[in-house]
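Read through the structure below, which is laid out as structure tokens, and then see the notes.
Our next item is subunit A:
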Amino acid sequence: MIPEPVRALLFYLCAGLALAGGCWVAFARNIVHSAFALLATFAGVAGLYAFLSADFLAVVQLMIYVGGVLVLILFALMLTSRIEEARVSNPTIGLVPGAVVLIAVSALLVYACVKEFGGTTDLPPGEPTTAGIGDALLSRYVLPFEVISVLLLAVLLGAVTIAGGRLRKPAPGGKPGKERP
Partner candidate 1 sequence: MNIIQHVANLLIRSVFHADPASWPWTWLVQAVVIGIAAFLAFAFVAIFAGPVSWIERRIAGRIQSRIGPNRVGPQGVLQWLADGVKCWLKEDLVPAAADRPLFLAAPYLVFTGMFGAFVVLPFGAQVVAADLNVGILYLLAITSLVVVGLLMAGWGSNSKWALFGGVRSAAQLVSYEVPSAFSLLCVVLLAGTLSTQGIVAAQGGWPWDWFIFRNPFMFAAFFLYFTAAIAEGNRTPFDLPEAESEIVAGYNIEYSGMRFLFFLFAEWANIWIMAAISAFAFLGGWQIPGIAPEQIAATKGWEFVGWQALSWTIFLVKATFLVFVVIQIRWTLPRLRVDQLMITCWKYLVPLSMLMVLGVLVLLALVPEGGGADTILRGAMVGLGLAVVLVSALRVRRTFRVDREHYREMEGRDLWYPPYRLP
Partner candidate 2 sequence: MTDTPAGRDPTAQAPLCPTGGDSAPLVVTTRIDDLVNWSRENSIWYLLFATACCGIELMQTGGPRTDLDRFGAVFRSSPRQSDLLIVAGTITYKMADRVRLIYAQMAEPRYVMAMGSCANCGGLFQQSYSVVPGVDAIVPVDIYLPGCPPRPEALNEAILRVQDLMKSEHWASRRQGRGNP
């Protein structure tokens, strides 16, 4: 439906956005800039999902990663002290092991790409995937789905317990109040 040249242009735009964002995350001196550059990566990846006709995944990528994870990271960063000092917040450590891991992983990825997707394949037709995902989650994969939800519930309860234990301790004066740890 979208003509081919525009498609190609958009693809390279999305891929470039994801790549450039990733590089920016890795190389930015200011760690807040790194966090904001994650936005570009997430948006680029969402665009790539949309290209693969995974519309539900693309939107969920934006909603969960941008609306949830990224905001959480930003909150955590902004509540940290001395965040603006690059020496403290974003030091360069482990150059050599990092380079080794980088080379190993990229070699693996390139190998996998060449071996598995040697040529170009036609993109799958743009079918809505939401209903299929819903059906799969509630029929074939219902057990993993439920296990994950139980896990998340446990995490929630744990967080409430850890955070609430400090708040509920009664102050020496009598009525319960907030107490600094």
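On the choice of candidates, all candidates are chains of the complex that A comes from, given by their letters.
Everything below uses one rule, namely that contacts are C-beta pairs under 8 Å (C-beta built on N, C-alpha and C of every residue); 3 or more make two chains touch, one makes a residue touch a chain; residues count from 1.
Source: prediction; values computed, not measured.
Engineer: Which touches subunit A in this complex, 1 or 2?
Structural biologist: 1
Engineer: Write out the stretch or stretches of subunit A touching candidate 1 in their complex.
Structural biologist: Within the complex, subunit A contacts candidate 1 at residues 1-6, 30, 32-33, 36, 39, 55-56, 59-60, 62-63, 66-68, 70-71, 74-75, 78, 128, 130.
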